[in-house]
Each structure stands twice: as C-alpha cells, then as structure tokens.
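One chain of protein is taken out of this complex; the other chains stay put.
Up next, chain A:
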Amino acid sequence: MAMHLWRRAWNVLRQTPGGPVSGAVTRAQAAVSSTQNPPSVTAAASASRSFAGDAKIAYETPAFKGHKTDVPTTKVETSGKELMGFFRTMFLMRRMEIAADAMYKQKFVRGFCHLYDGQEAVCVGMEAALNEKDCIITSYRDHCTHVGRGGTVYEVFAELMGRKDGCSLGKGGSMHMYNKKGGFFGGNGIVGAQTALGAGLAFAQKYLKVEGVTMAMYGDGAANQGQLFEAMNISALWDLPVIYVCENNHYGMGTAEWRSAKSPCYYKRGDYIPGMQVDGMDCMAVKQAVKFAKAYALKKGPFVLEFDTYRYHGHSMSDPGSTYRTRDEIKAIREGRDCIEKIRRIILKHKVATEKELKEIEKGAKKEVEDALAKAKNAPLPDPPELFTNIFVKSCGALVRLSPIACKRTLYIKIVIHDWLYRCFWSMDMNALEYFILVSLSLAFLYFAEVVVLNCSRMELIARR
C-alpha cells in the first residue's frame, strides 16, 4: 500500500507538463474564451511575443457553398493563442497517427487500423466551435476525434494495443473508442449506423432540454447508406439539433466518389435540410462553418456540412492507398493544402512565433507521443476474467443468478457449515437467548460468506447458460 502510494507520488512528480493532460489542453484551447495558457505553450513561450496575447488576426477563409441557406462570412478573426493551439493539437494528432502506423507494421496493433492524418483540421476546427454540452459520434476513423474530445494519447495507444488502460479497457480496439465524460459516443464499425445513433443523441438533447447539438459524422462512402436518409427524414420531421457532417475525403475505401455517387454534392443530399460545403483542410473555415451550423441547429433543426478533406494513408493499414489514386495526387495535396502547413504559414506570416519556437513545440509533441507509446507498450494486458465483465450491467429489479455449478458449490458449503453448527449447538446446553444469538450469528456468517464467495468467484450467470 505504501509502495503503491509512493509510486503514484513519484509519477506525479515526474510528469512533464503537457503530458497526460493533452486532452484537457485541447479542450481548453478549443474553448473560445480560455483564460489560462496551457503548460506546453507557456514552456515554449520563453520570449515575449504576441502569440501569447489575444491580438486579433484577420483571416479570409476559402469560400463556402450553401444549399438552401445563407453562408457565413469568410472573414474571420483569430488570435495567436488560438492558432498556436490549433498547430500543436493538429501536430500531436499527426504524430499519433504516424506512430500508430509504425506500431501496426511492428504488429503491436492488429486487426483494422484506420488513420486520420490529413483530416485533422476537421476535428480540431470543430472542437473550437463546440462545448461540453455537444455530442460527437463518428465512424471508425476515430483516434483523433477521441483525443479532441478529451481523451489522451496514452489511452488511444493502450486501446490500440489491447491493453487494460485503453479507453475501452482494451475490449473495443481501434474502431470502438468512447469518452462518455467528453461527450464522444464512438467509434462505430458499421458504416452509416452511427447516423441513426446520432439522431438519437440529438433527440435526447432536445428531450432533456440540453442546449447542445450532436455532430453525426460520416464519410462519403456512408453518404450512400439508406439509414442516413431515414435519420435525416426523422430529424427534419422532429426538428432535432443534429448536424450531419460528411467528411468527404473523396474515396470510400477503394472507390472514388465519382464511381459510387451519382451526385457528389453531399451537402445537397439532405434535400429539404440546408447544407454547406466547406474546405475541410482549413481549420478556421471549419470552425466558422460549425459555429454557423450550431446556431442554426439549436434554433431550427438539422443541418448538413460537407468538409472537403483528404486522407494521406489508405483506407486502413491493409490498404496501400495507391492502387486507386496516384502518388502525385497525394503529394500535391500534401504540399498545397496540408492543414498543418497552412497554420504554420499563417503563424510565421503574422510573426506569432518563430521557426525555432514552432520546432520546440513539434519536439514537445513528438516527445509526448513517444512517451505515451513507451508507456503503452509496457501497459498490462487485461486479465482473463475481464472477458465476462461489462456484458451486462448488474441490474436492479432483476435478480442475477449464478450458474448451477456455483449454486451447488455454495449450497454445499452452506449445508456443511450449517449442519455442523446445528449439531454442535444442539448438544450444548444453553438457554433460549444464547441459542437465538448463536443462530443469528451463524446466519449472518453464512449470509456474508455467500456474498464473499459469489463476488470472488466472478462467475456471472449471463456469461454462462
């Protein structure tokens, strides 16, 4: 016990600033009015520059295209602090995804691994316009969205490697990351199923009168799913505060959008639901669009956003990503439209920070990712009894029974003990009161013994027959 406390204290002391609190940093940064500087930025802000200040920086986003709606202005205002926050978070996410790539190739991560690098601007820009009352639900490409909603890089790595410290205790994997506290509802494996769930989240928000919206995210591949149209229909009928976010990275697995969709204008697919197309590689454009959509959704009902974005990796790690598109195309986007480079150029142009300071931040982020990776590689695997936990909730109103084998065992133990006690007491000479006390004590003992045995045996009937 003392050793345990000592170890915990030692870990706290050894914690580097901007370590496991990166999720909180992201949220704090993303909040429009944040009062405190996050530790990493403060650490790098040795020189007194304007980036720590709130000096307004004017910026013009790429144009928005609207469908049955006005569009917001492209002239936005940002601050040095916000830009630095975007830069750091996006860079952290990029490093995380690259590390996941390496881990997969080293077989630390198995199964399916869908990487988000290239699309970071979408989730980071979104977070800047949302708060804790809003919910996000997305598809299987969820590592960065999880971090954006308050998860830590360590949690993500541990989950990818199937360790106990993962965000889903190692039982979900790459496609099933959830963060209840942060309002992140996954992480769904089946394409398009999350749109119906998202409509349900928005329904609950309206039912419980929570002033929040739900971002139901899906891709260009899922845009052709029938259940999306069903969900859109119901949300429009009931005026639910849901924003359908289509992350159009132009390829649904290996099929380009022109081969799978008769109408590639996904923002118009809502028909009677207004929509907007946005350049998803520009953080500020994403933030502006989400702000606009949120205001609409809270007052009127569903809205569709289409973010024109791009993924550098293939659909998943088993897809090289070059059989259905050219390397030149990937290179062109990386050089011309990359979201991190765009922010870097703005930062340098407005002298928010120097090259050296940005390099420091990059180094800090890389170190954070490396530390998290090393820690996750040493994290413990789940114990075998974990196989049967969290299948059912121990419910009230319904008794949970043990399997017959355990029943027999505890029953047998009880019979033997009680029989022995009874025989002992029967032959003893005692008055009624003593007898009563002894009987009550033995009953109490059996009661608690049963409780202990039942809880120690960890056999949930539901896992057996």
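Simple rule for what comes next: contacts are C-beta pairs under 8 Å (C-beta built on N, C-alpha and C of every residue); 3 or more make two chains touch, one makes a residue touch a chain; residues count from 1.
One rule holds in what follows: contacts and distances are computed from a predicted model.
When the unshown chain is looked up in UniProt, the name that turns up among "Large ribosomal subunit protein mL53", "BING4 C-terminal domain-containing protein", "GINS subunit domain-containing protein" or "pyruvate dehydrogenase (acetyl-transferring)" is "pyruvate dehydrogenase (acetyl-transferring)". From the options A:Asp54, A:Glu211, A:Asp419 or A:Glu434, the residue with contact to the unseen chain in the full assembly is A:Asp419. Within the complete assembly, A:Ala204 is the residue of A:Ala204, A:Leu298 or A:Leu438 that touches the hidden chain.
Annotation for chain A: contacts to the undisplayed chain at residues 135, 137, 166-173, 176, 178-180, 185-190, 193, 195-201, 203-205, 207-208, 226-227, 230-231, 233-234, 237-238, 389-405, 407, 410-411, 414-415, 418-419, 422-423, 426, 447, 450-451, 454-455, 461-462, 464-465.
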